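Missing here: one protein chain of the complex. Every other protein chain is in place.
Let's look at chain A:
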């Protein structure tokens, strides 16, 4: 017994130890951040040529951020590029909202050609990277689903085929609306976001897992709501409808998963994940216009990551996973793309991460009084205009040294 266990441990070491640094180093550019994130900044005049937003698909600088397959997807599904750009912006805004009080505040770089939007932090397989992947993938899913329901993407037509209803007996309510939008968003996000992540090494598996987690959060939050109608609160008629979740709630959920993310290493056996992705199975109908990548696709999502600490549960579909601990975000570290917390605002009364003690990493902070100009006394004028005054007020801010 002892010897067997020893052999197993040795075996695990033999697998784990060389793979980690070796893979990260050798295949340097694989799975390190996605260029398409840059699309978020595509409309901004200081970065790119001034272009009307509608002609986004013609913009060569946008195309420069996309891989060949992504370009093809954009060409074949007119309208998606705008939705992806909106999604990328949503993701950045949500990420910065969720991390506004933390040392790492989801800062983005000024977009230059060939740069990764979130900076070099995505080179590391840490929690923050996991969050970035999940939130961007979720945002694309959400934004595409939304664009579908608004009718701005032609290739996702609603499937009204399953509207039949039996007149007698106990009827279960059947969805008759355009529920498939979310399915389209899910599938499109897989095609678009996961391009290039082939799942061949651990880092790519991590990216795939986190992308998938983001998408799953969106499709799981899509919820059915029902209401009863009848004489004085009885339930003679029950009507139901669907609600696409607000992106804020998805951001909140993903932040919760960020806090409880699991550190993983690769397992030897690639097990099938079972019923985890029911939505992926019906991809035959209403498919995204894209060529199938054949056999590799089928196995791309069928892997199980093993927890780093064997006593922990293996990560679920909705969990975020990471490979290495986060670097300290206190000091500036250009190699890792960390800005440091110098000059960040902090809250002197809070004892949390946004409090000055933790935020400034014990370096201390300076207190200033500044004059803030805000819009105030806003009044609504019929119809439909809001007029505001500009008010000056004094405010005390604390900034880290």
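Keep in mind that, in the parts below, a contact is a pair of C-beta atoms (placed from the backbone, for glycine too) under 8 Å apart; a residue touches a chain by one contact, two chains touch by 3 or more; residues count from 1.
Here is the rule we go by: contacts and distances are computed from a predicted model.
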Chain excluded from display, named as in UniProt, from "Protein-serine O-palmitoleoyltransferase porcupine", "Protein PBDC1 homolog", "Gustatory receptor" or "General transcription factor IIH subunit 4": "Protein-serine O-palmitoleoyltransferase porcupine"
Contact with the hidden chain (one of A:79, A:119, A:185 or A:214): A:119
Residue of A:67, A:318 or A:363 in touch with the missing chain, whole complex considered: A:67
Residue ranges of chain A at the interface with the undisplayed chain: 28-29, 32-33, 35, 64, 66-69, 89, 92-94, 96-97, 105-110, 114-116, 119-120, 123, 146, 149-151, 163, 165, 167-170, 173, 175-178, 225-244, 246-248, 332, 334-335, 337, 339, 343-344
